[in-house]
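Notes follow the structure.
All protein chains but one are shown at their positions in the complex.
Per-chain numbering from 1; labels A and B assigned in written order.
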Amino acid sequence: MLAVIRLRNLFAVVMLFGIYSFLAAALFVTLNAVDVAFTEAAVGAGIATFLMLSTLALTVRREKLRRKRSVIPLLVVTSIGATLVYGTFDMPYFSDPSAPVHGHVARHYIESSTAEVGVPNLVTAVLTSYRGYDTLGELTVIFTAGIGVLALLGYRKRGGKP
Amino acid sequence: MRPPIQPHNLVLRIAAKMLIPPILMFALYVQFHGETGPGGGFQAGVIFASAFVLYALVFGIGLARAVATGRLLRVLASIGMLLYITVGLASLFSDANFLDYDVLAQERMEGQHLGIFLTELSIGMTVAAVMIMIFFAFAERGVRP
Partner (left out) sequence: MSVLIGHYNYWIVIFLMMAGLYVVIAQGNLVKKIVGLNIFQASVFILFISMGKIEGGTAPIVKEGVSLYSNPLPHVLILTAIVVGVATTALALALVVRINEAYRSVEEDEIHEQDQSF
């Protein structure tokens, strides 16, 4: 991650980001989240990296050298990080079965999903049946992003006439 | 119109020709097996779009545009959204809540299965169409007139 900050060659930055996404997807598999790993590998290491490479092909390849180096962002980031670390001391332990996040609604989904929905994949059952309205909103966001990109980049060629 | 077959892109062309149909089949497999294993609409849509991207990268954007025209992609994305909303409205008109799949068929389980199948299909269609649309918009921007 520190290499992403220091590198000026943007192509290398995008490649490192692709590797980072792929490592995150592998991490998700070891954390028993196979659906999420699938989506992260396809979307993060595939589409996002590919779109950034297209943007690099249409803009510049290297970053300009900054003349003044201020230390304020570093201070801001360190203080926020320290506050967050202080805040995590109250959080439940990693992979603790008695954490509050595993009670209530999640337990209801796991126990009664087979009787009510009948689909083995619990993530699909929750995503499309119990929380189908949120998935409709997600679909709308993707659709809007597609229309937005079409409106921004769709019709005129580079520097040409409409 | 077709890019010339030269020795240095021969391997790429053959590999792409052999890879693209399995990629499309895999996308369909992931779409329809989203209920019994990992997968579902989003993953299937992205994999489907990546097959088209591979085709456009190897064979040129002109040929890829001939297969997936702008109009077809827009229509497909809109049909996906409308199908999802129609499923919700169908349950609304049958005296139940919006997007309640229980009332879509005679039996409750059948209704749930039908609702989930249609929903995943519409998600896959819209995601694939939008991803291909975004890719073509980016790629055609750099074409010198």
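Please note the rule applied: a residue touches a chain if its C-beta (ideal position, glycine included) is under 8 Å from a C-beta of that chain, and two chains touch if they have at least 3 such contacts.
Keep in mind that this is a model prediction, so the values were computed, not measured.
Interface residues of subunit A facing the missing partner chain: 1-2, 4-5, 10, 13-14, 17, 20-21, 24, 27-28, 31-36, 39-40, 43-44, 47-48, 51-52, 54-56, 58-60, 63-64, 66, 73-74, 76-78, 80-81, 84-85, 88-89, 91-97, 99, 101-102, 105-106, 109-110, 113-114, 120-123, 126-127, 131, 134-135, 138, 141-142, 144-146, 148-149, 152-153, 158-159. The missing chain lies against subunit B, touching residues 36-38, 42, 127, 134, 137-138, 141.
Criterion: only the chains that are shown with their structure count from here on.
Those residues of subunit A that touch subunit B in the complex are listed here as 34-35, 37-39, 42-43, 46-47, 50-51, 54-55, 57-58, 116-121, 123-125, 127-129, 132-133, 135-136, 139-140, 142-143, 145-146, 149-150, 152-154, 157-158, 160. Considering their complex, residues 30, 34-40, 42-43, 46-47, 49-50, 53, 70, 74, 77, 80-81, 84-85, 88, 98-99, 101, 109, 112-113, 115-116, 119-120, 122-123, 126-127, 129-131, 133-135, 137-145 of subunit B touch subunit A.
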